[in-house]
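All protein chains but one are shown in place.
A and B are the chain letters, set down in written order, and residue numbers restart from 1 in every chain.
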Amino acid sequence: MLKIAALILLALAACSKRQASKGFDPDTYNYLTFNDADSLDPQYEYDSASEMVIHNIYEQLFWFEGGSTEKMTPLLATKVPSRENGLISADGRTYTIPIRKGVKFHDGSEMTPEDVRYSLMRAMLSDREAGPASLLMQPLLGYPATRDDKGKLNLNAYKDAARAVTVEADNVVLRLPKPFAPMLSILAAVPNACVVPKKWLAAHGDWDGTEANWAKFNNPQKQTSPIYEQADGTGPFKLVRWDRATKETVLERNDGYWRAPAKLKRIVIKSVDEFNARKLALQAGDADSIYADREVRSQVDNIPGVVVLDDLPTMEMNPMLYFTFHMNAQGNPYTGSGKLDGDGIPEDFFSDIEVRKGFAYAFDYEGFIRDVDRNKAIQATGFVPYSLPGHNPDQKKYEYDPGKAAEHFKKAFGGQVWEKGFRFTMLFNTSNQPRQSLCQILKHGIEALNPKFRIDVRPIDWPAFLDAQQAHKLPVFILGWNADYPDAHNFAFPIMHSKGMYPFDQHYANAEADKLIDAAVYESNPAKRKKLYARVQEIEYEDVPNLVIHDGTRLRVQRDWVKGFVPNPIYCDPPYGTCFYTIYKSTATEAAGK
Amino acid sequence: MKDKIRHAWKLLRRRPASLVGFGLIAFFFAVAAAAPLIAPPEKNSRDAYLIPQDGYSPDPVRPSAKHLFGTTEQQYDLYYGMVWGTRTAFRVAVVVVASSLTVGILIGGAAGFYGGWVDELMMRFTDIVLAFPDLILAVVIVTVTKPSLSNVMLSVAAVSWPSYARLLRGDVLSIKERDFVSAARALGASDFRILSRHIIPNCIYPLLVVASLSMGRIVITAAALSFLGLGAPVGYADWGQLISLSRNWLLGSNGNPFEYWHTVFIPGFAIFFFVLGWNLLGDAVRDILDPRQK
Partner (left out) sequence: MTRFILKRLAFLPLVMLAVTMLLFAILQFLTPEMRAALYVKDPRQLASVEQIIDKYGLRDPVYMQWGRWVVQVAHGDLGYSETAKMPVADAIRAFFPATLELSILSFIPILILGVAFGTLSAVYKDKWLDQLTRLVAITGYSLPSFVLGLLLLMIFYGQFHIFPPGRYSLDVDLLVHSDAFRHYTGLLSLDCLLNGEFNAYLDVTKHLILPAATLIYIDLALLLRITRSSMLEELGKDYIRTAKAKGVPGPVIVRKHALKNALIPVVTLSSLIFITLLGGVVITETVFDFPGIGRWGVVAAQQLDIAGVLGSTLLASGLFVVANLVSDILYAVVDPRIRVN
């Protein structure tokens, strides 16, 4: 027993000594986050953790300048096409993209226009299930998938893609079936437009780019891609190792980078589930930045040597509450009795606009922003977040007003709702605190109106949620929307278009909104587009198919020696998903102060 | 009967540890019984087990006159949660032990009594369930049946019955051969009668000893599932869940590592003393019912 105690003491002494000797390392950057990548294949992955790694290894044709979500700068292209420089044709359907020369992949081979063509083709034709392929297919081919609803392959897809993407001299030329305003935005922001090496991939058993073989590589298994856990890009960092057991990715500087090499030599991105562990590593200086939710903001304040950058813009609408206009009544455990008898709701409960308006007026937006956002957010005015063009700060919005809420409920279902009351279940996904609070605040607001109004709030785990949501059984559901690329269309379509993801689930359709959204995506004049989206947001206010809650901000927690961070909401999972190229570590100002 | 009770009391008095156990469980029982008095639910509350919230701010607040034990993250009143959670703890312990005991008796009893292929079949099934890592099996069951308190009870019962079944089967096997059983059979008693009147009563005591000793373990397993986020919904008075709400706040605030001590210590020690109480009581029950162990 004594021996053990002595050993422990010895170990303790040794540990404390080691800790003290650890110094500031300007070359290595440690970032601790909470989730690990899913795949490093840019044309397979569709999640922010993977995107963060990919954006540092691979490159796209263009990139957004500084913190802008509009102004682009060429990367693997040499010019950003526009009507002015003639690289976009007058009809808006042909894009000529001059490709940069002398750029090398990490394996030493030269990047050519053919690689660019191959990459865009691969992004469309590999088309893994529930993947990002439609983002490029919709504008380039005019249809969103290579397979129909029954999973049958469209054999013309290769020919269509080959027609749309061609190499002409040193240019890659894109020919669109119809003009598509966010085309460049998509090429710049969506990681599956990253350029991958054709030769290297073909040599490692992936698609060789021929028509004969493409079907074999359609809808692939994640782990069969040669760039699932290896990487060969043109970017400022090379992949050293992705260790899925310890959930960490190690990158090192690409000294042969075509621009000036990055300032950091090595980057370690590690997933640590427990917030406390991340915080302690940051405190000790072992981590340079960590992921921290808004919920734990109070715990990262006032740590010596740590700074919190707050009020950073986001490109998301999260959370949002969606009403289901027609629910599936069969075996539905969430609608109570299934009738308007005070103990349930009928399947078309939310198709009555008075009910939806009643809900919109019964939610305490300010309270949510005060308690959940710690006042670091503003009330949203529509589905376009404030970081994007198309946002309209003057759009009317709902305020918390129990009087008006009661007024609307009294009109609902010819007064029956008010008289008989209702009861249903509202679900949020387990351990998502903001969504939980949203439910509770709404429940509180509604139940205070009329003792016959009852809402049960329950958490639900992901599988069960998916099951109920896919079966249209949820009376209301709460989800967020993280943008794929910075354009109002990427919000308008999934949130307001009847063929979009959410209205389809809600059974909501507004013919005018559909028309406006379709028109806006083909419109090339930014001012006109803005007007069209403003009108769609007006419709959102009038129809109340959903409740937009807040325009949130994010915080970044880092050591004070981290310099050069550029906040741009386009970077995946902003602002944690950093592009490390601009970042460096320096204690210079501190030294000067002394 | 009176003598027996007196005898039990004498034994209990001789072991102060058992008295402590008895006291602890009595205390918790009193808290559970008096819950509506010492922690009255809010007027418009539909379910008294839902802990009232004082706002939605994420930061826990330290104990004060308004909140005797302070609040957890998202402002759940810890005192209220602890008091009503006592009821949940009793419910889980009793329901799980009773149901797994029933299953254990049915399967073990049938296996031992009928022997042959029935025995073979039931015992192999028992072996398979035993071979399963129990917490993982429990998690699979809860996830499949959707997380809720009743499903937690179901899953814990589903992994706890095999030890009872095994124990009972062994005892039944030995008692079956005794004279009074053969006599009953010769008199033409039915299987059910022999089993329920002669065999089970004669081997129930060791089973009860084991059951009372496993009470504490079961509470821990159920709390562990809650801790993993698989138990009752957030805000439901349940100790395991209350302690899982403390996970983000372990390190306290900067400069004061024990700033949020109450979020860990209070529910943690409640579980500890509750389980300790059952374990001490279990020891006492063993001493009283199982004279071999004295």
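FYI, contacts are C-beta pairs under 8 Å (C-beta built on N, C-alpha and C of every residue); 3 or more make two chains touch, one makes a residue touch a chain.
Source: prediction; values computed, not measured.
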From B:50, B:234, B:271 or B:285, residue that would touch the chain that is not displayed: B:271
Options B:82, B:111, B:141 or B:194, residue touching the unrepresented chain: B:141
Chain not shown: contacting residue from A:68, A:223 or A:375: A:223
Hidden-chain contact residue, picked from the options B:68, B:173, B:250 or B:289: B:250
Options A:466, A:519 or A:588, residue touching the unrepresented chain: A:466
Residue numbers in subunit B that touch the chain omitted from display: 17, 124, 127-133, 135-137, 139-141, 143-145, 216, 220, 223-224, 227-230, 243, 246-247, 250-252, 257-258, 261, 264-265, 268-269, 271-273, 275-276, 279-280, 283, 293
Residues belonging to subunit A that touch the chain removed from view: 1, 4, 8, 11-12, 14-16, 18-19, 22, 30, 36, 38, 46-48, 129-131, 147, 149, 151, 219, 221, 223, 241, 243-246, 248, 250, 268, 270, 272-274, 276-277, 280-281, 284, 286-287, 461-467, 469-471, 479-482, 484, 494, 501, 504-505
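By definition in this document, only the chains that are shown with their structure count from here on.
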Whole-Å gap separating subunit A and subunit B, where each centre is the average of the chain's CA atoms: 44
In the complex with subunit A, residue positions of subunit B that touch it: 44, 46, 53, 55-59, 73-74, 143, 146-147, 229, 233-234, 247-251, 253-255
Touching residues on subunit A, where the partner in the complex is subunit B: 274-276, 279-280, 294-299, 301-303, 367-368, 371-372, 374, 430-431, 433, 436-437, 440-441, 447, 451, 454, 457-461, 463-464
